[in-house]
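The complex appears here minus one protein chain, its other protein chains still in place.
Residue numbering begins at 1 within each chain, and the chains themselves are lettered A and B in the order written.
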Amino acid sequence: MLRTWRQRITITDIFVWAIGLSIAGVVIWGSISTLLQGQYPGKVWLDLSIKGLALGGVYALIAMGYTMVYGILKMINFAHSEVFMSGPFTAVFVAQALSKSGFLNRQPVISLAIISLVSMGVPTLIAILLERICYRPLRNAPRLVPLITAIGASFFLLYVFRGLYGSGSFGYPAITSLEQSWAFAGIQIYKTQVAVIVGAVVMMLVLFGMVQWTKIGKAMRAVSEDKEAAELMGINVDRIIVFTFGVGGASAGAAGVLYTLLFPVVNFYMGFFPGIKAFTAAVLGGIGNVPGAFLGAIILGLLESVGPNLFLTGLGVPSPSQLKDAIAFIVLVLILIFRPTGILGERISRDKA
Amino acid sequence: MFKRLSLVISAIAVLGMILTACGPAASTYTCTDKIGCVKIGPTDPIHIAYLLVVAGPNAALGIDSRNGVEIAIDDAGNKILNHTVKFDGEDGGCSADGGQAAGTKLAADPTIIAVIGTSCSSEARAAEPLLSAAGFVTISSSNTAIDLTLAGNANQYPGYFRTAHNDKVQGAAAADFVFNFLKITKAATIHDGSLYADQLQQNFAENFKKFGGTITLQTSVTVGQTDMSSVLASVASGSPELIYFPIFLPEGAFLIDQAKTTPGLENTKLMGADGLYSPDVMNTAGAAVEGFMVSSPLVQGAAYDAFVAKYVAKFGTQPVNIFHAHAYDAFNIVKAAIEKVAVQQADGTLYIPRQALRDAMYATKDFQGLTGVLACSPTGDCANPIIGVYEYHSGVYPPTLIWPTQYIKPTATP
Partner (left out) sequence: MKSKSSYWVKTLQNGLIGGGISLLLGLVGMALAFGKTYIISGVITMGQIFILSPFLFEAYLSVRRAPSKEPRSLFLVGGLSGLVGGALLAAFVLIGEVVNFRAVLVNASPNLFALLTFNLSLVPGILVLLGVSLVTGLIAAGVFLLPERIRAALSQAVMVVVLLGLFRDLIVTVMLRWGVVQYAFLWMFAASGLKIIGALVIFVLISGLVYWSKGRDRKAIALKRSPRQQRVTRWSTLGVLGLLVLLLPVILGSYFSEILDNVGIYILMGLGLNIVVGFAGLLDLGYVAFYAIGAYTLGILTTSEAVGLLHISFWLATPVALVVAVAFGVILGLPILKMRGDYLAIVTLGFGEIIRIVVLSDWLKPILGGSEGIQLIGKPVIGPLVLANQQQLYYLILIGIILAGFISIRLKDSHLGRSWMALREDEDVAEAMGINKVVTKLLAFAMGALFSGLGGALFATKIGSVYPQSFSFIVSINILSLIIIGGMGSIPGVFVGGLALVGLPLLLSQFADFRYLIYGAVLVIMMLMKPEGLAPEARRRLELHEDAVGPGPGEKPQSVIKNPER
C-alpha cells in the first residue's frame, strides 16, 4: 500500500501541489489582510455578493448552451457567444419601439414577454441553422475541425450583425416597475437582481428536469453516451441534436433577456466576453453537466465581483478589478489542479475526453 | 503553371510596349520640392487615404471619423481643384502592428497625398515613421497622446498633424473645471487600459493635485467589462465627490448606470471626456445620465447641426462619437492646403509639392472648422484648445454647455 502511494506521487505532483498551495496561501493571506484593513464595511461585501450572484446567473444560462452541446457532441460551440449576442441585439429594436409607443410601461409583463420571444427566437433559429450548415456535415470529422468551423461561424455572425445593425451601442429602455428596490441589511436589493437570480435558477431547474426526467432528455443522454447505439434503439439522432442546439440557443436568448436587465447596453461585440466566461464556467463545473455549469457560473460571478477587492486590496495591488479575469482563471487552474475534471465532473469524462 | 504565367506576362508586356510607344508628352513643370511632387494627370483623381480602425472591436471610432471625411468630400462636391477625390484606405486595428501594416501599404502608394488618421495613438507611433518618410501629410482626428506633437520627442514626425486636442489640454481643463468651478476637492479617476484614457486621467490627476485637490484613487476597468461593481466598490471606499472616467462606450454607460446603485456613490458626480460625448450615451445610460458631465471640445452651432443632419441622412445613424467633426475639419484643412500649393497646368494637370503642402499645413491659421477656429502649431497640433464641459439631461441631446461660462450664449457658434 505504502509502496503504491510512493510510486503514484511523483516529483511533478509535489511541485504542482506546491504551486497550488502557494497560490491558495497568497489568496488567503490577501483576503485576511484586506479584511483586517477594514477599508470595506460588511455591507459592501454583501452588496458585491448579490451583484456577483446575479452576474453568475447570467453566465449560468449562457453556459447551459455550451455544456449541453458539449455533452451531446463533445465539441466546443465557439459560435455560442454570437448566438447569445444575436438575441438581445435584435430585441433591442423591439424594446425601443415598445418604449416609444409607451406600451412598455403600460403593460410591462406583456412587453417583456414579447421582448423575450424575440430575444429567444432569433438565437434559437441561428443555433439550428448553425448546426445544419456548419456542424452536421462534419459530425465524423476530427474534433478540431468543427472547432474551426465554429470559430469561422463566430466571426461571420459577429460581422453580419455589425453590418446589419451598425457598430454603435444601443440602450434598452428601463422598465419603471422593475426599477424599485428593497432595503435589506443596510443595502439596496434591486428587483432586477432578484428577477435575474430567480430567472436563472428556474431556467436551470427546467433544463435539468428536462434532461433528467423527460423522454427527450433520456434520448439526449442516450445520444451523448453512444450515438450509434442510440440510433439502433430507434432514436432520431439528428432530431435530438437539432433539439439540443435549439434549447441551447433558447437558453442563450433567455440569458440575453436577463443580461439586458442588468446591463442594458448592447452592441455587436457584447457576446465575446460573456461567452468566454460562460465557457470557463462550464468547464469549472465539469463540462457536460447542467448543475455543474450552474455552480461554476455562480462561483465565477462571485469571484469576479468579490474577488479582486477581497484578494488583492490587502496585498497593495493597484487597480485590482483590472485583474479580475486573471483571478478567475487562476482560481480555475487551482480547482482543476485538485479536481482535473471540474467540480462536478463525472469520472467517465476522464476516459472520454 | 510557371510557363503559363510567364507567357501571359510577356504577351501583355509586348502589347503594352506597342500601346505606350506613343508615350506621354513631356511636361513643362519641374519639381523643385525637397521631398518631391505628386503629378496628377488631367483626369486623375486626387488620392487621399485613411488609416483608421474600421474593423474589430474599436471599429466605431474609425468608422465615425471616416464618415466625417465622407461628408466633407460630399460638401466639397467630390472635387478639389476640379479633380475628383479618391478616398480609400486601410484598417489600422487600433494597434501598433495593425498601424504598421496599414502604414506600410499606404507608404508604398506614391499617388497618396494625405492620410487621414490614425484613430489610436499606438497606431500612429508605428505608422507615422513610414508615412512621414513617404512624404505624406498625416492628419489625425482622434490621436491625443502628448508625445506625438511634443517637440524633440522620438514619436514626433514631420508632416504629422492632428485636429484632436492634446491630452494635456483636456486633462488640465477638466481639472480646472472640477476644482475651480465645481469647488470639488476629492476626486477619483478610472481608465480602461487604453493609451488615451490612461494618459488623460493621469493628466487630470496631476493637474487636480496641483490645484490642491486630493485624488482618492486612480483605478481601471477593462475593455469589454460589463459588471463594474468591484471597481465602483473600491472607488466608493475613498468617498470621492467626483469620478472622472475618460473612457468609451459601452463601458462608460455601465459605469454611469451602476454607480447609481453602488452604496456610497449615489450622490457622487460623474464626469467623462469626449469619448462619451455621443447621443448613444443618452440612449444607453437611460435615466441615470441625468447630471453626467463630459469635457469635450466646443462643437456646436448651426454648421455642426447641418453636418449632423447630413450624417444621419447619409449613414442612417446618429454619429457615435465626437471625432467625426475633427475628421471633417482634418479633410478640409488638407483641402485648403492643397488648393494653396497645387500648381495647375493649362491641360488640367496638377502638381502638388509635398514639402510645400506640409509647410502650408503648418501655416494654417484662422481656419473656420466645425471644432472651432483652428491654427496649427509647428509640431502639428491644430486643435482649438478650448474645452467645454457639457451636462447631460435625460432625454435631451445634445447636452448643455455649462463651462466655460463666457461661451454660454443662446447662439454659441464657436
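A few notes on this one:
Simple rule for what comes next: a contact is a pair of C-beta atoms (placed from the backbone, for glycine too) under 8 Å apart; a residue touches a chain by one contact, two chains touch by 3 or more.
This structure is a prediction, so every number in the text was calculated from the model and none was measured.
Across the complete structure, the visible chains that the omitted chain touches are A, B. Note on the undisplayed chain: of the listed residues B:T163, B:S220 or B:T349, the one touching it is B:S220.
Touch with the hidden chain on the side of subunit B covers residues 2, 4, 7-8, 11-17, 19-20, 23, 43-45, 54-56, 59, 63, 86, 88-91, 94-97, 100-102, 104-105, 107-110, 122, 125-126, 129, 154-155, 191, 193-195, 197-198, 218-220, 222, 314-317. Residues of subunit A in contact with the chain left out of this view: 10, 12, 15-16, 19-20, 70, 74, 76, 93, 133-134, 137-138, 140-149, 151-160, 162-166, 276, 279-280, 283, 287, 317-319, 322-323, 325-326, 328-330, 332-333, 336-337, 340-342, 350, 352-353.
Convention: only the chains that are shown with their structure count from here on.
Look at where the CA atoms of subunit A average out and do the same for subunit B: the two points lie 37 Å apart. Touching subunit B in their complex are the following residues of subunit A: 39-40, 43-44, 47-48, 51-52, 55, 159, 162, 166-174, 181, 186-188, 190, 262-267, 269-270, 272-274, 304-309, 313, 318-322, 324-325.
For subunit B in complex with subunit A, the touching residues are 55, 57, 59-60, 63, 193, 218-222, 224-231, 233-234, 236-237, 249-250, 253-254, 257, 261-263, 280, 283-287, 316-318, 320.
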